[in-house]
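Have a look at the structure that comes next, please.
Only a single protein chain was left out; the remaining protein chains are all shown in position.
Here is subunit A:
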Amino acid sequence: MSTIEISGLHKSFGALEVLRGIDLEVEPGEVVCVIGPSGSGKSTLLRCVNLLEEPTAGSIRVAGVEVTDPDCDIDAVRRGIGMVFQQFNLFGHLTVRENVTIAQRRVLKRGRAEAERIATGNLTRVGLLDKAAAYPAQLSGGQQQRAAIARSLAMDPQLMLFDEPTSALDPELVGEVLAVMRGLAAEGMTMLVVTHEMAFAREVANRVVFMDGGVIVEQGPPADVFGRPREERTREFLHRVLEPASVSETEIGVRKDGSA
């Protein structure tokens, strides 16, 4: 049984159709990176998996449970799906340790001692045990994002969703977050990652999905998608992302004869 099975997924915001028929499966233990230009629907796809966005049409099954079924207990399904946001979204009124324990206590009904023990383990896992008593505002962006990962891991998820986890970080802080994610992947966590970090996708992903205009344009092993992309749109995107300094003026519509 696949961890995620998406079929015929459509999502519209008013008149704007953001997802136009997505079929995607993610197998247990697989790391799938979704890449593509802004507005291509990557984040919306991710947010549909745990129903932060309500799909307009299509079906999504997570670990065999159809989340698009109106009778589905979505809170129960979400307990098994960790999610890491671009903006971290740590709870500002709670310390790092409380951020990691609150859902364990309130949702999983774990006892204080057990929740603390699991929090300690996960904060150690992301290298933040020494910041357990700090408030989010006292941490760097990279530390906040690692704390957010620990918060998700404490719920023992069978699947982790990452929504551009390093896009809001200063460049020198990206590495520490990617290191934690790489470790998770090595431990066999099932991960669906929306990212602009092509080096990470190339190195860590089992499969890379390129999206544009609300559809999956191309997918395959990173070596294929990055090395020999089949689609022209993929090639153009990778060229612009991987060699931004070599994008020529003619490509973006500047005319050399001096007219506008």
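Throughout what follows, a contact is a pair of C-beta atoms (placed from the backbone, for glycine too) under 8 Å apart; a residue touches a chain by one contact, two chains touch by 3 or more; residues count from 1.
Here, contacts and distances are computed from a predicted model.
Between the listed names "(2Fe-2S)-binding protein", "Septum site-determining protein MinD", "NADH-quinone oxidoreductase subunit H" or "Polar amino acid transport system permease protein", the UniProt record for the complex's undisplayed chain reads "Polar amino acid transport system permease protein". Only one of A:1, A:137 or A:254 touches the absent chain when the whole complex is considered: A:137. Of the listed positions A:75, A:232 or A:249, the one in contact with the omitted chain in the full complex is A:75. For the options A:52, A:134, A:198 or A:241, the residue in contact with the chain missing from this view is A:52. Although one chain is not displayed, subunit A still touches it through residues 50, 52, 75-76, 78-79, 81-83, 85, 87, 89-93, 102-103, 106-108, 137, 148, 151-152, 155.
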